[in-house]
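See structure below.
Removed from the display is one protein chain of the complex; every other protein chain stays in position.
Here is subunit A:
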């Protein structure tokens, strides 16, 4: 049964499928690293830790980008009430991005990093070898080109269609994503300036423009599954993004405490970043409020669960775990410890992994031609995946937090003469790392369970696909 309002929305499907494939790869490499943390020489010659880490974090970022793009191709036409400007361009960009991404990951795995740097001309315009920005310069240029094509396609669609708040917030976030990525091309010889502007990409992404993307997707889903008036949802969205931008921009200061930067950043950073949990808290209130005031029972229970889960986990990971180490006197001790890793994991999972899985949950049944939702049986399997992954992530975060507290206690708090060295401290944390690895295995099982939900309804897909049927289904708004 075809329930797509606009046929061009179907270009989202390959984006979502590829995103989930990369997600699986990301977790696999996470498990490899988790083991290397305790069995130091595990696969050490074939996949050194730094290589596994690049693959893990780059796959994460790239699959989230695929997810955001899929979300935009799905949502923008529906909001604008018009077909996508150019479905062909969207499909072409999909293949270019998928090929560039795959080649880059193969490059990390197959040749030493320094060889890759030389092969791709890093001497001419050096941008590589910085955390999260390890991609060869030419891949970075590719990303910019893909983003430009993508923004053009969406922009033209929005221009010819209805201009909703959701579409405008989403496109603003996506433009911001592309603009701040340009700072990755600035790599001065002065490491202090390099680091300062590196945060313009990393912080202003996750605590700035990506929040707009997340807010827009969440608003779209809430309208769909609750049937609450668009006006109410838009008002919340305005408040949330205003808070996000006001606190997030000056909140960048929480990365300028120990960076050859003036000391006033310890005040600005602490004060504004301490307010950063507010927009995340507002999202929790809003999501639950809207669901409680729902005007209809949408058959896709799983999508509603993901939407609520996103709000809660983003608040915990970004809001609570972010606040934990954001005040300068605390950060002095926790900076660059396992506390940071704990926060990074739960925040990325809670906010961005989960929002992408939310829109996938809502859109996939329609994209596959199954109907408004997948079968109740498939949804049960999907919800098992939700709980296994989410609970596993809570435990990963708790174990890393335990490791981090002990690390600070042994290595950071004592005076120089008494403090335990880094490697000796790590030995003492082994039990936490083993537990983290166990939780990671549960996460993987959860992911496989989640993926299995797509198999439950496969017969329905086979029966209905390829039958364009647009009759009388454009009922809901």
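FYI, a residue touches a chain if its C-beta (ideal position, glycine included) is under 8 Å from a C-beta of that chain, and two chains touch if they have at least 3 such contacts; residues count from 1.
The rule is short, and it goes like this: contacts and distances are computed from a predicted model.
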item	value
Chain excluded from display, named as in UniProt, from "Amino acid ABC transporter permease", "Nitric oxide reductase, NorC subunit apoprotein", "Dihydroorotate dehydrogenase" or "Electron transfer flavoprotein beta subunit"	"Nitric oxide reductase, NorC subunit apoprotein"
Among A:126, A:227, A:299 or A:402, the residue in touch with the chain that has been omitted	A:126
Listed residues A:15, A:113 or A:315, member touching the removed chain	A:113
Touching the absent chain when the full complex is considered, from A:21, A:324 or A:420	A:420
Residue numbers in subunit A that touch the chain omitted from display	33, 36-37, 39-41, 44, 48-51, 53-54, 113-114, 117-118, 122-123, 126, 128-131, 134, 187, 189-193, 195-196, 256-263, 265-266, 332-333, 335-338, 340-341, 411-416, 419-423, 425-426
